[in-house]
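Only one structure is covered here, and it is reproduced in the block below.
For this view, one protein chain was removed and the others were kept in their places.
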Amino acid sequence: MAESITLEVARYSPERDTKPHFDSFEVPVRREWVVLDALNHIKDREDGTLTFRWSCRMGICGSCGMMVNGEPKLTCATFLSDYAKQGSKIRVEPLRYFPVVRDLVTELTDFLAKLKRVKPWLIHPNQAPLSQGEFLQTPAQLDRYKQFSMCINCTLCYAACPVTGLDPVFVGPAALALAQRYNMDSRDQGSSDRIAILAHPDGIWGCTFVGECTRVCPKHVDPAGAIQQYKLTAVLEWLKSFVMPKGAGVEPAGGKAGND
Amino acid sequence: MRAAIAAAEVNPKLSIAVVSKVYPMRSHTVSAEGGAAGVAKPDDSLDEHAHDTISGGDWLCDQDAVEAFVKEAPLELLQLERWGCPWNREPDGHIAVRAFGGMKKRRTWFAADKTGFHMLHTLFQTSMKFDPITRYDEWFVTKLLVDDGRVQGVVAIELMSGRIQAITAKAVILCTGGCGRIFPFTTNANIKNGDGMALAYRGGASLRDMEFVQYHPTGLPFTGILITEAARAEGGYMLNKDGYRYLQDYNLGTPEPKPVLRTMELGPRDRLSQAFVHEDRKGRTTSTEYGSVVHLDLRHLGEKLINAKLPFVRELCQKYQNVDPVKELIPVRPVVHYMMGGVGTDINGATPLAGLFAAGEVACVSINGANRLGSNSLPECLVFGARAGKAAAEYASTQSAPNGKALAQADDERRRLESEFLNKTGGKERIATIRIEMQATMEKSAGIYREEALLSESANKLRELQERYRDINLDDRSRTFNTELESALELGFMLDVAESMVQCALHRTESRGAHQRMDYPARDDHKFLAHSVVHRNTDGTARVDYQAVTITRWPPAERIYGQQAAQQGH
Partner (left out) sequence: MATRYTDFHPRWYRPTVSVYWWLGQRQYLKFILRELSSVFVAYFVVMTLFQLSALKDGPDAYADFQRTMQSPVVIAINAIAFLFVLFHTITWFNLAPSAMPVRLGGKRVPAFLVAAPSYVMWIVISAIVSWLVLR
């Protein structure tokens, strides 16, 4: 294994720069070191101005997403040795298609607004009091939405999706997958509340099934699958709205759950 | 999050701010794996959960708090289920529970092995429903505003823009978590620097039981990533370098092929960590580049069970240590995991400083006493989060608005930050150097085993580091997202908290739970059935007093595990 490797890191400071430039750093390669360790090494010893987000160092908080050699990755899960083996440099840039605040830090308020817009909470009015116990949910029912509940909000999917780049109003893979997580939850009764936001040109119909979001997702959430599945549901709802006049009510997805 | 929701439910007319230096889904709760305990099955009882907790805490728990906790924990977990949390289920649709170290009955609710992740995301997503809650994401609090004996808000830096501003409030609830980053090997994320503890300490509130630091016996070396207790609950063995299940030598029972609650690998965490230190001293641990380790053996469980019950453990081992638990042994060592001590509060989360509340790991109520049982900390956040939220809302509803003097303090704070960090010239120290030295001295003297000489040495070293801290030089003078300034401020917090920890450890001349003194190996209920309470003197030094533990129904007994426990019917 190579002793050291070169990191080319994107730098941008709004107080000084109008656009980003790259700085090169030489870092040691150890078997256990990931790109994030390299960045911390630089910040601790060489250049304290290098700015990036990180927290858990174990792929669950979602803070450390960056572009590594053009691919969106969690830098805490990207080994230096994989690149050293090929003898290549490592190019680190902030996640694509987001505004850049500083160096490797992206601006996320818009993303959070999109998350909120899809109403990602359990909608089930008139719940029995807590003393009645839990909603019953079989392991099979849990399995229907479990995959979509694994999203860590790392926004790698947004960096991979060309639609978010070309059309900033597009709600985006993670938000749509989260909506689908609730739609498919047997305890939820809110699909009709979400349909207006989802079955909309900025919602699922903005998606052209490029499929990159699913490919880069570190938690295998499969947002592309979630969106395509919802496309079918949305079309069926639209057809139903002809057969069943407005006011007859829409069936909640996934069937009812109660405290029987 | 839980406190904010509780406050919003108590009084929707209050405006509630959630101020955090990171986005809500990045909080360290997200990494908790194993589960959350709550009495749920008919073969279990509140008293048993309480007894397990109190005896696990070596009788330093306030029993009235524990009684309230065990009663409310299942209700809180149920509430979370009603908010959508995807708990694992039995085939009939009811909540599934599993065994956990230190618990005599199966009462740990879990969501695959990502319980904390699902709980945090459920709370975050649910909190978005409540209009009174405004979030201040990536605002770093540097100081509590205290005037007239009352907390009037905080001063915070908006990281995005560098603006330093006061956020005034009638009540403040601290939920900033623990301080694992004071130690070199920890499961804790980068963001756990004891912020809230230092803020309260500097603001005049007292810290409690700071000497009780919990080590988790199985963490990966180098990264400190936690290998959950559940791996042992499902049947993993801990082996020394000879492949021997060494725990049987330490009064923890006899080795059985299947896990038996409260014996061997399912004994309490502190006893397991202590066993490691003894093995290490005997030279029976394996030496690696990142320190000595023992091994966790999951191979006999088989691929199917590991993929079904411990998929995250497998993923972690492969992704961060290049080890496949199905085929290989996992190298592990004790790593700092939880802080039993913290800001002293009553059972409603209120501190003696008016207007200041605290809940979660940052607080010390105390329900964990000298040693926390696994799967108690997640429900702790919920139960005391809700209580603190409610109490703070009720308090705030009776208070007048904060006065203008608080804003003047904010100006002072801004000037301080500018002169001491952003605009200062000539400093010679690097943040990383001081941080590494602090971590080394803490691990050496305030680790699993302590003694007076090393603790005193550490106290002096920390004083020296405090001096050198004043000479720090920042590379980064920018206002925009200055994470170096953030690191410097966090280091300042950690140094204060570390000092309080060492002082408390020095004064407690007994061994209890996670605080083990080699020079005072016995437990001393006569003098020390009390919480250490540490205040900050005006000159910056620490003053340690004691406050009696509340005992209601369980008089102190010996903590017994393994065969002895089975024989005595514990």
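As written, the chains take the letters A and B, and residue 1 is the first residue of each chain.
We take it that contacts are C-beta pairs under 8 Å (C-beta built on N, C-alpha and C of every residue); 3 or more make two chains touch, one makes a residue touch a chain.
Every value quoted in this text rests on a predicted model; they were computed, and no experiment measured them.
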Q) So which of B:D64, B:E158 or B:D475 would be touching the chain we can't see? A) B:E158
Q. Which listed residue (B:S31, B:T480 or B:S532) would be found touching the missing chain in the intact complex?
A. B:T480
Q: Provide the residue numbers of subunit B that touch the chain removed from this figure.
A: 134-135, 158, 160-163, 479-480
Q) For subunit A, which residues touch the unseen chain? A) 12, 14-15, 17-20, 70, 96-97, 99-102, 107, 109-110, 112-113, 116, 139-140, 143-144, 162, 165-166, 208-212, 214-215, 222, 224-225, 228-229, 231-232
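Quick note on the criterion: only the chains that are shown with their structure count from here on.
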Q. Per the centroid of Cα atoms for each chain, what is the distance between subunit A and subunit B, given in Å?
A. 28
Q) Inside the complex, what are the residues of subunit B that reach subunit A? A) 22-23, 25-28, 30-31, 75, 78-79, 81-84, 86-89, 91-95, 112, 114, 117-118, 121, 125-126, 128-129, 137, 160, 189-191, 222-225, 290, 316, 319-322, 430-432, 474-476, 478-484
Q | Of subunit A, residues touching subunit B in the complex | A | 13-15, 31-32, 43-45, 47-49, 51-63, 77, 101-103, 105, 107-109, 112, 115-116, 120-122, 124, 127, 130, 133-139, 141-142, 145-146, 149-150, 152-153, 178, 182, 185, 187-188
